[in-house]
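The complex is shown incomplete by one protein chain, all other protein chains being positioned as in the whole.
Let's look at subunit A:
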Amino acid sequence: MAVKKFVVGSFGDEAVLFPAVKKVRTAGYKIHDIYTPFPVHGLDHAMGLRETSLHTAGFVYGITGTTTALSFMSWVFNVDWPLNIGGKPHFPLPAFIPITFELTVLFAAVGMVMTFCYLCQIMPGVKKHIFNPRQTDDKFVMVMEVTARSTEQELTSYLASVGAEDINTQVAEEGWWYGRFDREENLQELDPAAPAVQA
């Protein structure tokens, strides 16, 4: 995972954040990510993020559950062990509905949660870089990557001009890794050979 250099600015209120996001994007800077303590509606659109297709995945999982339940029960009662239970038919569709419904819900829910964890790359034991410890409390943290096209000073002064507070520069490993939150990890020491992308 690449170690990169980021300029981090935080906002105290979403009313300041929204116009700032628009300005930053209009100016042509790329926002690495914005971390918020709660879902801010419309922020994904303002940042130009694509709609998630998690719900489509959920639908596919649900259909899988329906098919599994119906085909399994029919196979059991008609092919594998056709037992006469009180003269009831071998393919009693109404009696199959409850289990079919339950399995549909079960497959959809379990599948979606696992997909969610996979897409967000979260699970027990995963550690990610926290740019500002108050990003899960009350700060809205905008993170910009220092690339070949934008210098640290430029980004810092631009963030300040759109209303960000306590702006600082951090070297961080993007993505995720196994680690523990009770251990401080100094990334530059971790990988001294990989220099941060210089401005």
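Here is the rule we go by: contacts are C-beta pairs under 8 Å (C-beta built on N, C-alpha and C of every residue); 3 or more make two chains touch, one makes a residue touch a chain; residues count from 1.
Please note the rule applied: contacts and distances are computed from a predicted model.
This figure omits one chain of the complex; the name its UniProt record holds, of "Glutamyl-tRNA(Gln) amidotransferase subunit A", "Hydrogenase", "(2Fe-2S)-binding protein" or "Transketolase family protein", is "Hydrogenase".
The set of subunit A residues touching the chain not shown comprises 14-15, 33-44, 47, 49, 51-52, 54-55, 58, 62, 72-73, 76-77, 80-81, 85, 88, 92, 95-96, 98-99, 101-103, 105-106, 108-110, 112-113, 116-117, 119-130, 133-138, 176, 180-182.
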